[in-house]
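Worksheet for the structure shown next.
Complex shown without one protein chain; remaining protein chains in place.
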Amino acid sequence: MSEITDIEQEIVEEFEIFDDWMDRYNYLIEISKDLPIIESEYKTNEYIIQGCQSKVWVNADYKDGKVIYTADSDAIITKGIITLLIRVLSERTPKEIIDADLGFIDKIGLRENLSPTRANGLLAMIKQMKLYAIAYKAKHGAN
Amino acid sequence: MSEITDIEQEIVEEFEIFDDWMDRYNYLIEISKDLPIIESEYKTNEYIIQGCQSKVWVNADYKDGKVIYTADSDAIITKGIITLLIRVLSERTPKEIIDADLGFIDKIGLRENLSPTRANGLLAMIKQMKLYAIAYKAKHGAN
Amino acid sequence: MFDLDTIRKDFPVLQQKVHGKPLVYFDNGATTQKPRQVAQAINDYYEKKNSSIHRGVHFLSSQATIEYENARETVRNYISARDKAEVIFTSGATGSLNLLAFSFGEKFVKEGDEIIVTEMEHHANIVPWQLLCSRKKAILKVIPFNDTGDLEIEKLDELITEKTRLVSVIHTSNVLGTINPVEKIIEKAHNKNIPVCIDAAQSIQHMPIDVQKLDCDFLVFSAHKAYGPTGIGVFYGKEEYLKQLPPYQGGGDMVDKVSFETTTFNQLPFKFEAGTTNYIGAVGMAEGLKYIQSIGLNNIAKQEYELLTYAKRKFEAIGGITIYGNSATKTSILSFLIDGVHPLDAGMVFDKLGIAVRTGTHCAQPIMQHFGVDGMIRASLSFYNTKEEIDYLCRGIEQVKMMFT
Partner (left out) sequence: MFDLDTIRKDFPVLQQKVHGKPLVYFDNGATTQKPRQVAQAINDYYEKKNSSIHRGVHFLSSQATIEYENARETVRNYISARDKAEVIFTSGATGSLNLLAFSFGEKFVKEGDEIIVTEMEHHANIVPWQLLCSRKKAILKVIPFNDTGDLEIEKLDELITEKTRLVSVIHTSNVLGTINPVEKIIEKAHNKNIPVCIDAAQSIQHMPIDVQKLDCDFLVFSAHKAYGPTGIGVFYGKEEYLKQLPPYQGGGDMVDKVSFETTTFNQLPFKFEAGTTNYIGAVGMAEGLKYIQSIGLNNIAKQEYELLTYAKRKFEAIGGITIYGNSATKTSILSFLIDGVHPLDAGMVFDKLGIAVRTGTHCAQPIMQHFGVDGMIRASLSFYNTKEEIDYLCRGIEQVKMMFT
């Protein structure tokens, strides 16, 4: 499997062909259909991410030394963004996930979504995904 | 005795010859010596005027239908200003005092002292002097 | 004469592009833009006049004091208060409501007492009362509203009991737009000798308010929603009440004599203005209110009503839009959902089209709970908005529908 940075680069290139925000959003809507959906038993308040205008649930399993994410959201663009995050971070070792700097978010123009507004939870999502990795690392001594 | 407005006019003319603030203040310092001083028994907190940076005491007696003011202050310019007020208002009927609009204060450049700052109590002084007149009017049915 | 072109020139911020598109600013309920006159007054102050007020004998300080007190007079005149001493400058509507909840609570509210608000309050008129109630073991009661967005004020008769100490109601809902019948509420409450506070944060900029005619006992609003600066607002109270209320914050200027043994407080309005006040904010606020007066509140109300009617008609024509708040008496606020579309998705698309609308719960979660929704899209219009801007929003809605449904 390619490095995280390779996947990030791939995404950046995919986005470069859009010269318009509507195309980018349409693309996010399109890929939102690929999101590995969280099992419905986890769609509870316990798995919800705070600080979003949309509801976002994220879960993480651990298999063969790698973290596998599933998620869902009631807003479609948010779903598309999580799909990107999962494409980059899922099936990685905890260490890879913890170390990822996710510069692609900035490059594809979603940077303002990283601001600490309460409107969208991108920052909170990333934090939660990293927390899972940290937890698994601690639990399994994995790297 | 001349009208209140005549005395006011007199004061305005006296002040016109000064083209400099220091002269005006020197004049106020000079006339402060003419202030009819309040009896020491009245120099108590009861007779003090609130809202001044300097202490001001004012008393009013009533004789032959007229109000006679005495006063004192620990600041000299303030004393000079009261001296002017007394020159205009003392030995008048309550009605004359109540009706006086004291436009001369503005004309001699002391207007800013009329602002509701807490620094100087010119406004409070005038209010207190008028209150005495109102009280005597009520008490003696004078006019 | 209402001349839109001239007016829009007064608002430089409106003349910009966002994401390459001309800005369409429909977030006036959150904060209005400021006319040049306001920014200029503030700038002048900083560049030519700045000085702390009230305590200085020097020229700049006494000028500043005069301007500050003139600003107070402008507010007094704007709301037709009886006396300047009844106008307290605060940090904003929220600050005012917290002042009231604390000071009124300390004086008049004890265990088991009741405060009444409405189901359509902004959080600013809920949480301070909840904090008070939890401190004093008092009870918060709620006048409900119906699905049209009108208060069921007949319920007030049952809600008021011997334990009721205060009724505090929103004048105009920041979500539903409803203009509540505060006159009737005041009448009902006064019949039982209960004072009433009006949250005028969303009405002061839209319609003439005369506190003496209304006979409300307290009234609050923010400058920044009335074409003025941030960080300043007003707490109006009838003198008879203000005299009885204990101070809220302690500090400079609100005291008379201070010693470690006893401290006495200054007279009104200063008793409630602790510390260095936002005197430049007050001057900016006055400038904003004067700007409103120069256009005329009746002209404003008329223009905004026209925009509202136009937008509603256009929304109906599009179809598939649910408007929340359909009172017969409402201001130019349109909260809505596009059927099947999450408000955040819509908001993100609108944003890229240069349209500033607000999405979310609008600091009024009980309204969301009432309608069983997680959030709404809100377009709140000002007199400086245009029908063309509404057309553009409608095209945006069509696009959103295409993308998400």
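Just a few scattered comments:
As written, the chain order gives the labels A, B and C, with residue 1 at the start of each chain.
Assume a contact is a pair of C-beta atoms (placed from the backbone, for glycine too) under 8 Å apart; a residue touches a chain by one contact, two chains touch by 3 or more.
Because the structure is a prediction, the values reported are computed rather than measured.
Interface note: of C:Ile79, C:Val109, C:Leu242 or C:Cys363, the residue touching the hidden chain in the full complex is C:Cys363. Checked against the full complex, the candidates C:Ser80, C:Asn146 or C:Thr263 give a single residue touching the omitted chain, namely C:Thr263. The hidden chain makes contact, of the residues C:Val18, C:Met207 or C:Met403, with C:Val18. For the chain missing from the display, the contacting residue among C:Val109, C:Ile170, C:Leu245 or C:Ile355 is C:Ile355, taking the whole complex into account. On the side of chain C, touch with the chain left out of the figure occurs at residues 12-13, 16, 18-19, 23, 25, 27, 30-31, 33-34, 36, 38-39, 42-43, 46-52, 55-61, 91-95, 97-98, 101, 106, 119, 122-124, 126-131, 135, 140, 142, 222, 224, 229-232, 247-255, 257-260, 263, 274-281, 344, 347-348, 350-351, 354-360, 362-363, 365-366, 369. The chain not shown here touches chain B at positions 21-22, 25-26, 29, 53-55, 74-78, 118-120.
The rule is simple: only the chains that are shown with their structure count from here on.
Between chain B and chain C the centroid-to-centroid distance comes to 45 Å (mean Cα coordinates, whole Å).
Between chain A and chain C the centroid-to-centroid distance comes to 39 Å (mean Cα coordinates, whole Å).
Centroids built from CA atoms put chain B at 78 Å from chain A.
Annotation for chain C: no residues touch two or more other chains.
Contact of a single residue of chain A with at least two other chains is seen at no position.
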